[in-house]
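What you see is the complex with one protein chain gone and the rest in place.
Let's turn to chain A:
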Amino acid sequence: MARNDEGYLSVSTTSRTERQVLEELSPEEQALLKRVLQIERAKLNIRAYDATEDLLAAVKEIIL
């Protein structure tokens, strides 16, 4: 397993990496993905939390 200079890990040459997945996304998609994970992570401690509203707001911030 190798780590490239940006800190991404490549499990093997035939497997896709997280970085490849991210690179294939448009800047808007990248921004939304990052925001989605931040929102979810921030509320991991609240099991009953429904992120729908916050995620919807994040989408609307990116595509006004």
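By definition in this document, a residue touches a chain if its C-beta (ideal position, glycine included) is under 8 Å from a C-beta of that chain, and two chains touch if they have at least 3 such contacts; residues count from 1.
Basically, contacts and distances are computed from a predicted model.
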Missing subunit (named according to UniProt) among the choices "Chemotaxis protein CheX", "Ferric-dicitrate binding protein FerR (Iron transport regulator)", "Carrier domain-containing protein" or "Nuclease SbcCD subunit C": "Nuclease SbcCD subunit C"
Residue numbers in chain A that touch the chain omitted from display: 1, 3, 6-9, 11, 15-18, 21-22, 24-26, 28-29, 32-34, 36-38, 40-41, 44-47, 50-52, 55-56, 59-60, 62-63
